[in-house]
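Every protein chain but one is kept in place in this view of the complex.
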Amino acid sequence: MRKVIAILLLAVVGYYILGTLLNLPFGQKATGVGKYYLDSTIKETGTVNTVTSIVVSYRGFDTLGEVTVLFLAATGLGAILFDKKGKKRSLQNASLIVKTSSKMIYPLTVLLGAYVFVHGHLTPGGGFQGGAIIATGTLLMFMAYRSFETNHTALTIIESLAGLTFVSIGISGLIWGYSFLQNILPLGTPNELLSGGIIPLIYIAVGFKVGAELTTVLDTLLKTIKG
Amino acid sequence: MSPVHFIAIPLFAAFLIPLVGKVSKNLVKLIPGIVFLYLSYVAITLFPIGIHKPIVEIIAGFKAPFGISLYYGPLAAFLTTMITLIGFVIWLYSYKFIIREPIEKYYMLFMMLITGSTGIVLTGDVFNLFVFLEITAIAAYSLTAFLRDKDGAEAAFKYLLIGSFSSTFVLLAIVLLYANVHTLNMADIATKISSVPLTTRIFILILFLMGLGIESEMFPLNGWAPDAYSQAPSPVGAVFGGIVVKASIYALMRLIYLMFEFQSVMHFLVIMGVITMLIAEMSAMRQQQIKRMLAFSSIGQMGLVIIAFGVGTEPSVRAALFQMFNHALIKSLLFFAAGYLVFHSGSKKISALDGLGHDKPITSFFFAFGALAIIGLPPFSGFWSKLYVLLSVANSGLFAAVALILFSSVVEAIYYLRVVSRLYFNTEVATDVRRTPVSGLVAMGILTLVILFVGFYPNLVLHWMTPAANELLNKAAYIKAGLFH
Amino acid sequence: MIYFITSVVLILTGMYAVLVKKNLIKIVIGLSIIDSGVHLLMIAIGYVKNATAPIFSKPGLTADKMVDPVPQALVLTSIVIGLAVTAVALSLVIRLYDHHKTLDINKIRKLKW
Partner (left out) sequence: MDWLTILVPFLSLLIIIAAGFAVYQKDLILAIIGTSAISVVLSIFFYILQAPDVALTEAAIGVALSTIIFVITIKKTKRYEE
């Protein structure tokens, strides 16, 4: 009964979504704001990756919100799963091969993550992707070594400082007499590492923050006692 | 001074709290207070400016519609001031009420919830609105489960499920809007929306109605509310009723008035409002738990607000805003008082409140005061807003709605007075040696004074609400200010 | 066009899972499938035929021949939000399991609807 109702409901929803979509032209040229961004990204932000320039510069406020959402998830998870007792992860020790290879891969993963977020304005990728890669590397270590511990104080401090840096970069724009999150640095030559004004700075802060947050999330989840 | 402080400063505080938490837990508790004092300074400075001429704050230096801009007009001025005031009172109340670990996480979530809801009110960009809605929602889910008990987790999961559906609908609506008009700035969308085919427009409107209707407790999408309100810690119940719901109904009304001003939508809103109100008030009547009763009463009041918005004339919108303001204040007071009444009686049941009025006279007085105010007895502020809503609805000739509002007011009066009479006229049962902390009493006292003040000088507040109502109704002025500043 | 249909099918499958399935984790899986569908839809809306990615990585690329970057930026934000919601949802699932020792929605008293 429940299934039938659900299917009927979904059929109606699907019909209308599809009907609306079929009215849309597919594969047409970018118009509106999209076209504007493509035309002026290099001139206005000095960034060759248009997606990055939108994410960090034109719609930088969204990214601040996005960072907040992740921070919120880490905080909420900590609040919901808060438990004074559970301190150890309940994973078995891995085999020697896994251990050794994890040890070798881990620094490389961190390096890759750092590369991705430092080059966010030049190549695909950026703070979120880089941070996620770093967290994945840390997870590998969690799985390989039962005793591998992250330094919680350090993680908290990284998380906080990176967040504060982001907001402070924003406020510094205000202090300089421009607007919130406005670029106050020279744009540099496009396609070079030191270009794009505050974009690399923001992405580095985001990278650190996301890496630390996701690691905290994984650590909190792993340390919860089995129910 | 710029309106971006309303968003940036609480966020800054949220990022700062874990650092401070490493040093001292007591310092953590003070930070939100400092933030709210600063925000009220910002609000006082900006309010007189924003009420006359909207301030459009450009983020990152890119003009609308290319960058994200904040729109601080009379309506936003009014709502941010309200959020600041209520946030401050909630902090004061939480100061001694929240004693469960992890305290700093509570305040971080609370600060981000404030960030999210002021963001919803201020932003002039639909996708940014979505981001802030999500911030508010995730903070709300986590706060609902903050006590980590059985019912809290259940309520939070239910809320999360419904909330996720709501955000999917909002996101779909935004995507379809973008696909049709290729812009995300609200003022810009409003200028281009007429080129969109009518069926698409209606579908987008339905998606928005479903998405934001969930958050603003519209029937039949409000199943999350009673559970979330009653299982969350009491100050969080006040946050929901006073801040979150108000911000999301603002978002819904802003979008409807800006983009979809069809006559049929307005009728639909009135009908939905009436149904919401009637069902909620009838359910409130049957509740055994005091906080569930307050939650249903809150839904009922939102129904009243939706009716007034749906009528869509200048006096009715003004009355709706006035009702929102009063409801935020009074419902917070009721949740505060109920929090301590539950704490003292040791049970969530209404029947456990017998005779508490003699044992805990001050808290009970505040509850009774709030109850009388929300029913709408003459000297209190609730009376004026209900009167204005009734007058404006009657002026539009919707006499059936007037009758139903009056009927539900009677229902409301019955169940509130039932609780009050239990407090005072039942024989004394048990006494609780624990005392209500001073900070809690001060918080309730401040709210009481404001309610009394508004009750005696309603015109003072209404005077400020006229430009706010006009802003919502005058689409052309919004577009002009939002796009060509 | 096929992208639109695929994404709608994904969204509907996810919604079906959320509405019908009784297992808490299955419901969260449904939520994440809905998200995937919406993301595919967004990217498909921004697609331009025979265009390149919106990165001026080498000379000779022109803005005319690029896909719309805005939906991509929005999806980036949306993916992260989806992850956050999933994480919070799963932590709630763990809490619920902790209290009830079951993932069946029917056995958890108030969650029925």
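Every chain is named by a letter (A, B and C) in the order it is written, and numbering of its residues begins at 1.
Here is the rule we go by: a contact is a pair of C-beta atoms (placed from the backbone, for glycine too) under 8 Å apart; a residue touches a chain by one contact, two chains touch by 3 or more.
Not measured: the values here are computed from a predicted model.
When the full complex is examined, the chain removed from view is found to touch A, C.
Of the options A:Val48, A:Ala132 or A:Val167, the residue whose C-beta touches the omitted chain is A:Ala132. The missing chain lies against subunit A, touching residues 49, 51-52, 116, 124-126, 128-129, 132-133, 135-136, 139, 214, 217-218, 221-222, 224-227. Of the residues in subunit C, those that touch the hidden partner chain are 2-3, 5-6, 9-10, 13-14, 16-17, 21-23, 25-26, 28-30, 32-33, 36, 39-40, 43-44, 46-48, 51-55, 66-67, 72, 75-76, 79-80, 83, 86-87, 90, 93-94, 97, 102-104.
Here, only the chains that are shown with their structure count from here on.
Contact with subunit A and subunit C alike is made by B. With centres defined by CA atoms alone, the chain at the far end from subunit C is B. In this structure, the chain pairs A-B and B-C differ in their number of contacting C-beta pairs, and the larger number is found at A-B. For the pair subunit A and subunit C, the distance between mean C-alpha positions equals 16 Å. Once the centre of each chain is set as its mean CA position, subunit A and subunit B turn out to be 30 Å apart. Rounded to whole angstrom units, the spacing between the C-alpha centres of subunit B and subunit C is 29. In subunit C, the residues touching two or more other chains are 11, 15, 41, 45, 70, 77, 81, 84-85, 88, 92, 95. Shown for subunit B are the residues that touch two or more other chains, namely 127, 131, 134, 138, 141-142, 145, 148, 153, 156, 172, 179, 182, 184.
Subunit A contributes residues 16-17, 19-20, 23-24, 30-34, 36-37, 44, 57-62, 64-66, 68-69, 71-73, 75-80, 82, 84, 153, 156-157, 159-161, 163-164, 167-168, 170-171, 173-174, 178-183 to its touches with subunit B in the complex. Residues 127, 131, 134, 138, 141-142, 145, 148-151, 153-158, 160-161, 164-165, 167-168, 171-172, 174-175, 178-179, 182, 184, 223, 227 of subunit B are the ones touching subunit C in the complex.
Listing the residues of subunit C that touch subunit B in their complex gives 11, 15, 18, 24, 27, 31, 34-35, 38, 41-42, 45, 70-71, 74, 77-78, 81, 84-85, 88-89, 92-93, 95-96, 99-100, 108-111, 113.
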